[in-house]
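Heads up: the structure comes next, in structure tokens.
The other protein chains are all here in position, but one chain of the complex has been omitted.
Now for chain A:
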Amino acid sequence: MLYIYMLGYDVDFGHMEAVSLISAPKYPEKQVGYIVTSCLLNENHDFLRLAINAVRNDIIGRNETFQCLALTLVGNIGGRDFAESLALDVQKLLISSSCRPLVRKKAALCLLRLFRKNPDVVNVDGWSDRMAQLLDERDLGVLTSSMSLLVALVSNDHDSYWSCLPKCVKILERLARNQDVPQEYTYYGIPSPWLQVKTMRALQYFPTIEDPNTRRSLFEVLQRILMGTDVVKNVNKNNASHAVLFEALALVMHLDAEKEMMSQCVALLGKFIAVREPNIRYLGLENMSRMLMVTDVLDIIKRHQAQIITSLKDPDISIRRRALDLLYGMCDVSNAKDIVEELLQYLSTADFAMREELALKAAILAEKFAPDLSWYVDVILQLIDKAGDFVSDDIWFRVVQFVTNNEDLQPYAAVKAREYLDKPAIHETVVKVSAYILGEYSHLLARRPGCSPKEIFSIIHEKLPTVSTSTIAILLSTYAKILMHTQPPDLELQNQIWAIFSKYEGCIDVEIQQRAVEYFALSRKGAALSDILAEMPKFPERQSALIKKAEDTEADAAEQSAIKLRAQQQTSNALVVTDQRPANGTPPVTQLSLVKMPSMSNVDHNPAEQGVSQANGTLSVVDPQPSRPSDDNIGDLLVPLAIEGPPGSATLSGHSPVFGFGGAPNAEDALAIAPVEEQINTVQPIGNIAERFHALCLKDSGVLYEDPYIQIGIKAEWRVHQGRLVLFLGNKNTAPLVSVQALILPPSHLKMELSLVPETIPPRAQVQCPLEVVNLRPSRDVAVLDFSYKFGTNVVNVKLRLPAILNKFFQPITVSAEEFFPQWRSLSGPPLKLQEVVRGVRSMSLVEMANLFNSFRLMVCPGLDPNTNNLIASTTFYSESTRAMLCLVRIETDPADRTQLRMTVASGDPTLTFELKEFIKEQLISIPTASRAPSPVSLQAQPAEPPQPLPTSSPAALSDPGAMLAGLL
């Protein structure tokens, strides 16, 4: 049967047989039963429940081999149900003295599995004492397993296991100092390295060691390990001893030992990164970068900089990556220039897999630590030139922002851009940057040789035939700007440019066409042109998207290790600091732009995106902002005319209530709005709430909301139609948060029950509030958490969407062609099967789309559809009314036009089919205003809110997620 299974066939028919074999009396039958069961069934399978009793009988039985078999089964596939019914018996086995070590060590690891499935069953009273007793065990096998268990227990909750700490130290002493182990447990002369490593790992989960005696003896052992290890001939011995050594290093770092010991460690690491053994070099580099996070030994590490740079040229890519990470981490103002130059040099020889990361890191470092801005511009232009394909848009957007905001830099940047255009073959991104910069600032160079508008125009125009449509759009803007700056007007140039505009007026790309038509019309208006096409206003000083990206990735790497946890706290503090800075810096700038062109206020909104019709004369026709569902800051940069930068719209909202909060077309704008709110409410969220929500739609745990005072994390578990969410309310301050209130506003299809939320959250404490969810019917409505608290005099009230959405009640399922087609055919026509042609789909490749589906738990089944441009996905939906319901989705795409597709959705329930279709449509089309509403904090800032918000057009509807969704439905 296993063989059939391995060949890929379904063997449902045999499951029952296998499960019943478990209770057979003879060994071979039992064995076969256990093996087949553990291979064929996974932990959520219904049949396993049948087996629980038989397994339990074996566990409490007297036959040891049977016990082993049963424990192995539970240890490998045991689920929650097992945890509930078996944990006690397994615990008994583990501590009983009558069993053989063989059984007991299996019991320990089995318990570990059960603990991971359901932490509550193991944490019973008195277990920590038993655990401490277990650590006195003489048999090393049992001890190793128990230590694994302890590591898991302690990482979850170290408070209850204080009593184990001195025991761990004792074990270490016994192993490392006294070498008191049976012969067969020494591995190449090292006493059980595994146990040593595990013990030290467990110690790392305790915050500090208070008892001075224990601390002293621990340091003694560590000192011995640090000093006593040498690189020897035998590879295996080397490995083992260094395993212990590296773990000891990690522990030393964790304990924040004295400076002397630290520098000793760094010296050791410095030695390691120079040795021949590649493994040790690798780990040396890695540990060094870990060390950076914890303590300030930067100066000592800097001494090894040359060696690390050599490692960049190592033949092994793993080592090169580590070296790059380390260099990135150790960079600061003093050595930034060297390191970045080194990276740039390396960029041209690096392998392709690393280039993107390398480019990003170089860009971030250059920005973070730039000694002067012209150097920064140099670096980035070089970077784009050398590795254009690997430079993300963020990087060049950022340069442009910098140049725009620094007047001194503008002529320099323009000269540089001009120089790059002279090169024979340049990357398209360079063309973009250069064209943009020259369009804005080339008039500053006009007196230099070779820089007359005409020459600049011709050199840029040379590149036009070779570039893609998005670049052409930028080039067109550049031409318009050149034309505007040419004073007195040059008729020949004007005719040339007009000819180009009229050529592109019929372009198939809407964006280009629109620009061409508008510029053409604009440039005929003469004097008005220079007003409209004036220089771009300064960008609001905001946190660099790049740095934010880097921080996000750091924060995402949630690791259990205590060291990491501490490091994470550091990054989150950094976030607080950087986020407040832009808030203070912007208001003057935005006001300036307002004063400069007051007469333009009518054009200051974006009709297309807001859906507000504007009947204000001629100027509205020339509204330059392309209505494009952009979701990065390209929206800011491509606004070709200077009439209105996003900051303008934010400021204006106070003056013209009808246009209110504006179109907030992208994430950056949501940030730009923040300064306006600043005047009313000082608390602003960290990060974008909408983005956090969308991230949580895809994964089950993460941060839902964060501001300087509180962080709300969420962790969810979904089982068929039920869900259990835990809200983690963490107070980030040293003062308590009071009047905490959390109210759930559930949509009609969800039954939600929130446990009691305490009124006060003590300083630096985290409160957990479980929330039970039952899904009654299919629906796309979203539950909203109305959360408020008081800190000092600030009352904060936020409304947060909870990620209990349709896709959470899916269970991915793969269907074979034999199953699919009959099902597909049997569901014929509406209302069970609905078809729709969707337009305006966000452009993505088929693979990206498949990934998107998979991340929404819609399992893509490759190969079912003969046409490779189509996707078939299937899933099972669970709710109380529908029970398990198979859903099938077919997407037919058009390779020639990625923005439209035909979607067919089928399921056995008409509502489900409809809701699922709409759900997928929402995901495929990016609705800029809906998905990126401005932060809902401080709703009292709403000017003149209309009593009955009109769907889609009212600003109130945009900022309140609940109302917004209501509008959409």
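To be clear about the criterion, contacts are C-beta pairs under 8 Å (C-beta built on N, C-alpha and C of every residue); 3 or more make two chains touch, one makes a residue touch a chain; residues count from 1.
In the analysis below, contacts and distances are computed from a predicted model.
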What does the UniProt entry say the missing chain is called, choosing from "Aminomethyltransferase", "AP complex subunit sigma", "60S ribosome subunit biogenesis protein NIP7 homolog" or "t-SNARE coiled-coil homology domain-containing protein"?
"AP complex subunit sigma"
Among A:D46, A:D159, A:E184 or A:E260, which one is in touch with the chain left out?
A:E184
Among A:A70, A:L140 or A:V815, which residue is in touch with the absent chain?
A:L140
From A:L112, A:C331, A:V703 or A:V784, residue that would touch the chain that is not displayed
A:L112
Can you list where chain A touches the absent chain?
17, 26-29, 31-32, 65, 72, 75-76, 102, 105-106, 109-110, 112-113, 140-141, 144-145, 148, 151, 184-185, 187, 192-195, 197-198, 201, 236, 239-240, 242-243, 246-247, 278-279, 281-283, 315-316, 318-319, 321, 556-557, 559-561
